[in-house]
Every structure is written in C-alpha cells, then in structure tokens.
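For this depiction, one protein chain was excluded, whereas all remaining protein chains were kept in their positions.
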C-alpha cells in the first residue's frame, strides 16, 4: 500500500506536509512518539490524528477540510507564514498527489484532463521548496495509461521538483540520469512495472521486491 | 511652550507617533480620557504615562528608551508591523524634531552639522507616510541661525512631508503657496518671527497671538 | 467622545461602504474564517459587480462563494475555485473574470498592500503562465517577477474575540488570511464571536492591533437561507 510505504520516508522529528488524497493517509503509519510535525497550509503546524466522532472542532482541520487534532507543540499562524515555512525550506518532506511525472521530475497535478482550469492553489510552492518532494499516486490512469512519462503532456505544476515516486507498483528515484527503479511492490513483477511506465527506467543494483 | 501648543493638534481617538526630544513631552498635555493611542516604532501601540520610580519594566519603553506604561487596548508587535502601520497611513499624526525645514515642507533632521553620519533610522518613513506631520523645534539654531529656510542645506530626511511647524515663536502651515504664519507665541512679536525666519512668510488673515 | 466604543456597530452600519463595484477582500480558507453575518448582510444589500480578493471561492453556499453563486461578482483574484463549481461555470461563460495566483504569493501580495510596500519579487519558477504581462528583474543571475501589492476598498474578516478598540485574536485554522486582510483593506470590518473591554486581552497575544479595525460586529453565527 502506497501510504504505508511512503511513511518509511519519514524520520523522527521531521516537518512534513501531506497533500490532499493518498498523502492524507500517511499519518496512520507514523508512530506518535516520533514527534513528526505535520504542516498544513491553512496555518497549522502540528496536526494530530483524526478526532473521534463528536470531538471535531469546526475550525480545526487539514487544508483539505478533514477534521484534525493537535499534538503538543502545535501552533497557528497566518497564510504568509504557512507558505513562508515552505519557501524558506523548513519542510523536510512534502508528499503530494500527481497526474503525471516526467523522467526529469517535472510534475503535473493541477489540471485534470478534460476538466476546467480551477487554479493552481499552493501546489507549486510545495513542489518547488520542500527539501524532499515525494509523489504518491496510482501507477496508471483509470484508462490504463502510464502516469510516469518521458515528457508531461498536461500543464506543469513545477519543473525538476520531484525526488521520489511511490505507486502501488513501484518506488522510483528521480536522478540526474533519469528514473531509478529501486523497489517493486508485491504482487507486481518487474515486467509489469516496465510495461506500465512511459519513461525509461534504470534498474537499481539493489532492486528490492517488497510486500 | 512648544509641547503644550502641539498637543492641541491631537484629537480624541487619534493614533500618534511622537519622536525623540521635544515631541516626547507632548503626552503630558493630552487628557487620558481622549483614548489617544501613542505609537512607538519599537513595536508598541498604546504607550501610557511615564511610570513612577521603581515601577519601570526593562522592556517597556519608548523607541528612545524612556520608561513607559501601557493604556488599555495596547498591543505589542514586531518591527515590520510597527512600520507597516506607518506606511499604510494608519497614523493620524507624527510629531518629529527638525534641524531644517524648507518652505516646501522638505525636512532635514538626521545629519547633525559637523557630526558624523549615523544613519537615517526610521525618520523618513514617519515623515513620508503619517497622515499629518508636524515638526516641533526651536525657531533658530544655538548659533542663532534660522532653521526655517528657503532651501535646506543639510541632507534631507524626506521631501514635501511637513504639514505644520511649531516653534517657541510661531506656528506655520506648509501650503502650496509657501509658509503661512497662523500664530505668534507670546512674548515674541511678528517682527521677531519674520526676522528669525529664513524663508518668506505669508501672514494669515486670522493671525493669532497666543500665550 | 469615545472612539473605541464607536467601532461597535450593526451589520448594516458596518456595510455602508459596500456598494456596486466595491473591491471587497475577505479572510477565510475553504470558507473557514469567512465572516458569515457580513456575507449575509452583503447579499441582502443586493450590491452588484463586486471585485473579490481572497484565498479561494469557498463553496456555492458557504463563505464568499455565496456572493458568486448569487451573481454579485464581476472579478475575482484568488488561488483556486475548485470547491465552487458555480464559479467555474460563470468563468467559462465569461460572466466572471478570474485571475489566479499561487496561494502563498497571493497571501504575500495582500500583506504587501497591508504594510504599504509596493510589491514583492517572486521566483520565476513559480508555475506556468504566471509571468504573462508581468515585469521581470534579474538579481545575481536569476530572474524574478514583480508582483504588485494588493489593497481593497473594504475588508471583511472573522475573529474569535475583539476588544472595544478592535484588537483581535483568532480561532485555530480560522486565522489564515484574516490578519492580512485586516491590514490591506482601506476599511476593515471584523465579525467576532465575543466583544470585551479594551485591556481585557493580554497585549502579548493580540494578533491584529485595533488600529487596523474600523468596525466591529457581533456574529449572529447563523447562516440564514437566502432567496
């Protein structure tokens, strides 16, 4: 599962931003005693676990609107500081969703094909300025088309911004030379990963099969 | 006295910045129940009367370092907000000291003649952006030279910034046409004021003699 | 005269400065922290052709989105309208002129207006299409775009507590753009849950100094049906 694998990229004490969608699920796989500070662009650092029913506060939520709690050490701040932290490089990891990622680490995740343009939100700033940017997404579209491509055909969110791609099939690092396949996820095979990827993959000498 | 006359330019509820020197004395002539909010560029809005001996707090002072108190409704903020209030035009009146003022309302108050250049501090921002800027100063230098002049010879703090000049001798408005003399302070005479002023004065039809 | 107390007014009195064509700036993020009673009051005034500036278009029935879905808005400066399909429809039909900015850039542009600086320099990498028609500058070999400051005629904000001078403290994630809008608007109206005497809020914990607040209205907390 993508979120569980993604959680392994987080270390104790890190500051982490989780985008809307699959990334939101990552919290469930991070131990509380790691003191990870989850950041939310609506002006919160220190988002805790989802509250139990009846304990939601209407103004305490993730940027996506899901009810939230706080951990000790949490703080509130305005939108300039929420993004100031990002641009100043204070976030160790940002995990974001993706529609397309190129072999150069370009990201497209803001214009859904066939839908209208609804504005880029804060995606570009997160993608450009977090120390490490990890895309969590399905390996192919609903139509079965590769989302990992030579060149993005959708409008770009940001260029050269992605460090790691995690899908249900594989884990790939973005390197100077291109995409380095480091893990194949059970039950998928190396052939299936290559066949469903639209860009050349270099195979790591330490390639792992993970379940 | 300059400070007492200057206090008459303040109205209830105004936000006022008082510079170092003569302007600091103005507080003594403003009734407490006017709810005037005195602003200080070290990050305080709502400076109150000078504390009695033994009740000073080391971190509660005016920008010039004089011990201060707070009035109800006071707040603390960082330096960007202290100056943000000024540049956004939230100060109704700034009272500042002056070395020279020209008939066009140019102000020179940062380079003391014969002394070294020590930096402009925050004087230019106050002079340029307060809604109304009033200079409080002695009418002539210690050597007896006029401080109100046709053209400033000292380096300027800001141009076209002064609205009113108050000295121990007179009150003058800066108008499109030049300096308009509106008040002569007892015991000085009209002739003495004109004789000690280095710029032409228009005499107001409502010229008052004040004691 | 006690100018402090005079800031507390009714919604109708506070909204006197809002008329056809007003540039209205609002706090809120996904509708959270947008003042509900003031939005309702503006709807009831039936003003037209507003220009709006805020983080997002809210929802069709929540936040500033209500003004859009009732057809009162001509122009919108925001970071996204994804949560308000009605805004997307009006944009496609050419009835709503939308200008998009990256979210953090928009917040800084509003703050720049609020502190009286003319603009900021933004990294040239920030997204596609952001540079259209904008001035560029070069510093130390890198290209930046100039993003002018934004101010507005009227700002409507939401806070948890105001004192009678207008000092404000906010409520969790409902802070977002509210302190920035408070500074950037020529006239700022704060809708609050509670009003206390000046001096009752610890000066150290005030987020927005009262000098930025022109009117205070008590929130009725109810989002009434309309039309």
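In order of appearance the chains are A, B and C, and numbering begins at 1 in each one.
Note that in this section a residue touches a chain if its C-beta (ideal position, glycine included) is under 8 Å from a C-beta of that chain, and two chains touch if they have at least 3 such contacts.
Keep in mind it's a predicted model, so treat the numbers as computed, not measured.
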Margin query: One chain is left out of this view; which of B:39, B:87, B:103 or B:147 touches it in the full complex?
Written below: B:87
Next item on the list: Using the definition of touch stated at the top, determine which of C:122, C:162 or C:211 touches the missing chain.
Entry: C:122
Check: So which bits of subunit C touch the chain we can't see?
Finding: 108, 112, 115, 117-123, 135, 137, 139, 142, 144, 146, 148, 169-172, 202-205
Notebook entry, point to check: For subunit A, which residues reach the chain that was dropped from this view?
Noted result: 12-13, 15, 35, 37, 39, 45-46, 70-77, 80-81, 83-90, 129
Next item on the list: Against the chain that's been left off, what residues of subunit B make contact? List them.
Entry: 40-44, 57-61, 63, 65, 76-80, 82-84, 86-87, 116-122, 124-125, 128, 155-159
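Rule of thumb we're sticking to: only the chains that are shown with their structure count from here on.
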Check: Chains shared as neighbours by subunit B and subunit C?
Finding: none
Notebook entry, point to check: Rounded to the nearest whole Å, what is the centre-to-centre distance of subunit B and subunit C, using the mean of the C-alpha atoms as each centre?
Noted result: 35
Next item on the list: State, to the nearest whole Å, the distance from the C-alpha centre of subunit A to the C-alpha centre of subunit B.
Entry: 56
Notebook entry, point to check: In angstrom, rounded to a whole number, how far apart do the mean CA points of subunit A and subunit C lie?
Noted result: 30
Notebook entry, point to check: Among the residues of subunit B, which ones contact at least 2 other chains?
Noted result: none
